[in-house]
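All protein chains but one are shown in place.
Naming follows writing order (A, B and C), and every chain is counted from residue 1.
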Amino acid sequence: MGHYVPHTDDEIATMLASIGLSSLDELFDVVPDALRLAAGLDMAPGLSEYDTADEMVRLADRNRTDLVCFAGGGAYDHDVPSAVRRVAFRTEFVTAYTPYQPEVAQGVLQALFEYQTLVARLAGVEVANASLYDGATACVEAVNLAVAATGRQTVWVSGGVHDTWRDTVRTFAAGTGHELVDVPLVDGRTSWPADGAPGAILLQHPNKLGCIEDLAEARAVADRTGALLLVAFDPVASGLLRTPGSLGADVVVGEGQPFGTPLSFGGPYLGLFTCRLEHVRRLPGRLVGETVDVADRRAYVTTLRTREQDIRREKASSNVCTNQTLIAVVCAIQLSWLGTAGLRELALRCARATRATHDAVLGIDGVTPMATAPYFREFGINLPLEPGVVVERMAEEGFLAGVPTDGGLVVAATERRTAAQIDAYADALRKVLS
Amino acid sequence: MGHYVPHTDDEIATMLASIGLSSLDELFDVVPDALRLAAGLDMAPGLSEYDTADEMVRLADRNRTDLVCFAGGGAYDHDVPSAVRRVAFRTEFVTAYTPYQPEVAQGVLQALFEYQTLVARLAGVEVANASLYDGATACVEAVNLAVAATGRQTVWVSGGVHDTWRDTVRTFAAGTGHELVDVPLVDGRTSWPADGAPGAILLQHPNKLGCIEDLAEARAVADRTGALLLVAFDPVASGLLRTPGSLGADVVVGEGQPFGTPLSFGGPYLGLFTCRLEHVRRLPGRLVGETVDVADRRAYVTTLRTREQDIRREKASSNVCTNQTLIAVVCAIQLSWLGTAGLRELALRCARATRATHDAVLGIDGVTPMATAPYFREFGINLPLEPGVVVERMAEEGFLAGVPTDGGLVVAATERRTAAQIDAYADALRKVLS
Amino acid sequence: MSSAAGGKATSIPLMGRDDEPTIFELSEPGRVAASFRDQGLPEWTAEELLPDWALADESVHLTEVSERDLVAHFTRLSHRQYSVDLGAYPLGSCTMKYNPKLCDEAAALPGLANVHPSAPASCTQGWLELLADLGDALCEVTGMAAITLQPPAGAAGELTGLLLMRAWHEAQGRQRTKVIIPDSAHGTNPASVTLGGYQTVTVPSDDRGLVDLEALRTVLDDDVAGIMLTNPNTLGLFEEDIADIAAAVHGVGGLLYYDGANLNAILGVTRPGDMGFDIVHMNLHKTFAVPHGGGGPGAGPVAVSERLAPFLPGPIPERRDDGGFGWMTPERSIGRVHGWHGNALALARAWSYILVNGGDGLRRVAEGAVLNANWVRHQLRGHYDIPFDRPNMHECVVSATNVRKRVGVKAIDVAKRLLEEGFHSPTTYFPLIVDEALMIEPTETESPQTLAALCEALIRIADDASDADHDAPRTTPVGRVDEARAARRLIPTWDARQEA
Partner (left out) sequence: MSSAAGGKATSIPLMGRDDEPTIFELSEPGRVAASFRDQGLPEWTAEELLPDWALADESVHLTEVSERDLVAHFTRLSHRQYSVDLGAYPLGSCTMKYNPKLCDEAAALPGLANVHPSAPASCTQGWLELLADLGDALCEVTGMAAITLQPPAGAAGELTGLLLMRAWHEAQGRQRTKVIIPDSAHGTNPASVTLGGYQTVTVPSDDRGLVDLEALRTVLDDDVAGIMLTNPNTLGLFEEDIADIAAAVHGVGGLLYYDGANLNAILGVTRPGDMGFDIVHMNLHKTFAVPHGGGGPGAGPVAVSERLAPFLPGPIPERRDDGGFGWMTPERSIGRVHGWHGNALALARAWSYILVNGGDGLRRVAEGAVLNANWVRHQLRGHYDIPFDRPNMHECVVSATNVRKRVGVKAIDVAKRLLEEGFHSPTTYFPLIVDEALMIEPTETESPQTLAALCEALIRIADDASDADHDAPRTTPVGRVDEARAARRLIPTWDARQEA
């Protein structure tokens, strides 16, 4: 229906005439006949807005949103306050482009400056960029930075990094030629090789089984091997745990979805990328900095642009252009809404719900822990049944039971989970397993 | 929980000290002890935002929104495009107050100026105010204006005016002492008394049975009796029918809900009030006018304020202060979205759906028309069963069957109703009546 | 305290100076935004459906714009509009507090918004429960026995109340002609009195700024139907003699009407019912976080004491013994005052606000509002006249008389200057008994930092006042607007302008 092309027939005729054409087809005379799509696209004709909305609702209704969520694995079921939604999705933020003209983009630029400050604090390092795609691709960029910084191609990757994140790192390593060495978890903690000279060591904290890693030890390994320490962290954990930066991480990346972004079937999410100041010139993606305007008024602008692809081209630190700015704005607003006390409270409530869930399910026959190491907001269990089957059966009971990994199931509980839901979950699991 | 009082305990202490108090209670020392609420309010403590939202959802889920709507009677089930919702509820419109300071209220003022223009055009008269509460109270104000203008207390009120609207007019007449004379419908049209000298005659067009009134005749009656002609119109009808103003109405009022406002269980709706220029000094409520600022720039401001209660006090033309501005803004945006062609198309589609429904149900045994006069977007039927019972039974079948009146049922169909829904409706009604 | 003020709209000057063309100027023949769903019906023509005599010769001309231009036009207009979400709005008597966003979302729930008002009770149990719960809560807050939620605004509540007064007196078999209001009353009070069929008798305020009890006694006789009061009154002062006033009015068989515009000040502290009031209206758009929407919609429920309950407008939601809900109409009801059930979605907002605050939170609201207003009065002392310099409640009324005498700068100039400082202006020239009145209601949602910045600005304005202030505001989308010309040369529509 092309509702969104405003031109009237008269206007089209006038405009065509003024450029010396007599039909819209002539606009495409430069396209060789052989390449013209004679019959047009083989697609249904356009619908009205309302029929379109009805179809979208039909599709949405075919998803189970009634499931009480105990799944995590990098995507967490947190509450989002109305204020954050309302403000973050104001059309000035939603329909703006990259702030190439800072004089009319102070809104987005300042929001990103505040975002960078908040995220750098969570990571415990000096610099955060203006966002990357997601946690998985942030790991890829961290590896690239480290290899460039150390000139060493080998990277030790902990088995505690989410499976899909490791797969992603591996996919891109095929292009860069990095050599990835898988490092196993032993009772829920990464056990590093005795020797070797990697350019970087990458681990996740807390890791995919929910276990809290020994970052001090990891730092020691990095020092011993001359590698950079790359930590994929859960930013919510910084509400209670020491920050990776404070424990010596060189690059700290993570997934920002927990701050204001719904589960969204996996995207758009938010790639957090932070590092020590010494690495800022290798930082991937955009960076906003404070400066002044001609009248010496405070102003913000994207800076150190010479790192970027549009200027440095094949020598750029990364190929990232479009990032996840709007989600970064959401994150900044959500973190401001939580505030210092709220972040701690959020982390504490996740930990409490997880402990309660842990205690409830480990009482069930045949359920054993995947690891004994301390956990924060999720934990792994071994089951007498294939985890995929358990997930399907639990769905029939109204629960998303968890995320299967390493033959077990990782169960997460956020501040949204109540005692009643946790009890019901345990009862359902007992029923499914019996 | 008082989440919305920002003060910290330290700040409260500092502020109290600076005004010479030592406790919050002392703020209320001026309230005699005998009047103090010692025990506090007998109400539950505050909830979190999320628990509050859950409770609101619980209540919302107890309403049947699955019913396919064939009810009208002044509240119509129209589609509202996303663009209208998104723009009208921008926070600058939602959280602004009455434009007492025009220099910082040009947004609302210009939107109202555009609203007044659009609504005056629909009515076919020169002036529209900035909104009243709803269609029913707009009728009250019309009667008050007419009585003041003619100095005659008697008002002839057509039986074709919605029952609830007539009740409302009657309620307020108790205060003003107007004498209301009910004028009956005969086969769907108002049949005016031969003689009498009313200050005004009020009819609805199309009327509560959906029938198109003979406004030319009404004008003749008004001329003969020296009364003002007050017409409560359906603004959607102006998409096809002659406007009341073009047929001689002095005051044209109506319900603006059909333009962008969901059914909303009856409110907030929008009282449309328009009249001929000669009556502008008796206009109830606010009026926006165009003017200039000191620099001769175009500007808008509320005008002819001397009519209003805050200045004229007991001699004011009305007591209205707060009106329905936001709904007027919604209406202006919806009318702009519909546009000239869209309004006509909307009216035509309502008329088509209503005709199709009419033809489908009148084929059913025992169903007879309440009137044979031409109808526009709803029509009345007599049923072999008590209409209230039919409505209940039809609800079980998934339909809101219509609005009962005068022992019959008035059935309406908008542009949202499809051939399939109309057939299903007729089948259900056949089933219910058999 | 940190330097920056949260509630100061430091970006206010951002609003466009360039004027925005009207939607009519953006209109272009043939442009269309509208689209309609596929109905699958025969495409009957208008002529096939309707009689010729009824059909218009040509369709009403509205606009012809694209959705893109429509959205941009109204978005740009929104950038020319001040609002609570941009900055502080200390507009006395209007209670321009911050309204929690959760209330917006509650009111937008499809389960509430997509319900036809005529749907039978069996299909609207959620709505009925909500309205019944809200009614109970409002009765508890005001100390009354029964309530109607129909009145769509305060003034509508007032008139409803006066009609209840009239019905009650008639039921007692007496005709009364007068209603007393104080000289500080809001304009809607006398206007409503007239529409209620009564004459207004004005009673003066004494030097405390309170109702002059002696003067009141002199006008009280058995022709008095009742009295309308706000408490705290429009000066923001608590009517300390309210018990005596009530006794005196009741003594002559009159009723007391409570104008609830200032209820925010006493939530959980004291109740109109306990003060002796018989009829109470509330402005949910002031006290219970219904946003003002540029002038409305609001909601003005009216609560009454036991003896007036039988006269309330109907229908009223009621709890059934089976736990369900239904509608009932009081036997001696004055009839309905709204086409349906009042501004229902506004009522839903108010309910969500009450739920989130709870009884404890509502008391905090009053404490915050009164604390802020008293703090402001103390700050302004010495810079503005304070005609009634005593502990106030939720608002304080100061006067620019001294400034006018000194440099000829009036309250309106102060108001316009404040706009330049990034704040909305206080209410000016009301109440009428204070000249050069500036009525300041900070509300509880503004922080001490914001109040400090507001007071600094007001003080700077008073101390540095000069002739130049008559040219204020200079940083707003338009400069001072010529109101006189608007009335002299009336242009109420775009069409009138075309002819003009």
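Here is the rule we go by: a residue touches a chain if its C-beta (ideal position, glycine included) is under 8 Å from a C-beta of that chain, and two chains touch if they have at least 3 such contacts.
If you're wondering where the values come from, they're calculated on a predicted model, not measured in any experiment.
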Contacting the left-out chain in the complete assembly, out of A:L346, A:I381 or A:L429: A:L346
Residue, one of A:D187, A:E290 or A:D427, that touches the chain absent here: A:E290
Touch criterion as defined above, residue of B:L16, B:A60 or B:A83 at the omitted chain: B:A83
Residue of C:A54, C:L86 or C:I354 in touch with the missing chain, whole complex considered: C:L86
Residues from subunit C at the interface with the omitted partner, ascending: 1-4, 6-7, 9-21, 25-28, 31, 65-69, 71-73, 75-77, 79-80, 85-87, 98, 100-101, 422, 445-447, 449-450, 477
Residues of subunit B in contact with the chain not shown: 1, 3-4, 6, 8-11, 47-51, 54, 81-83, 85-87, 91
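The rule is short, and it goes like this: only the chains that are shown with their structure count from here on.
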Most widely separated chain from subunit C, with each centre as the mean of CA atoms: A
Distance from subunit C to subunit B - Cα centre to Cα centre, in angstrom: 19
Centre-of-Cα separation between subunit B and subunit A, whole angstrom: 47
Centroid spacing, where centroids are CA-atom means, of subunit A and subunit C in whole angstrom: 45
Multi-chain contact sites of subunit C, meaning residues that touch two or more partners: 31-33, 35-38, 67, 71, 75, 100, 102, 104-105
Residues of subunit B whose C-beta touches two or more other chains: 49, 53, 79, 81, 86, 90-91, 416
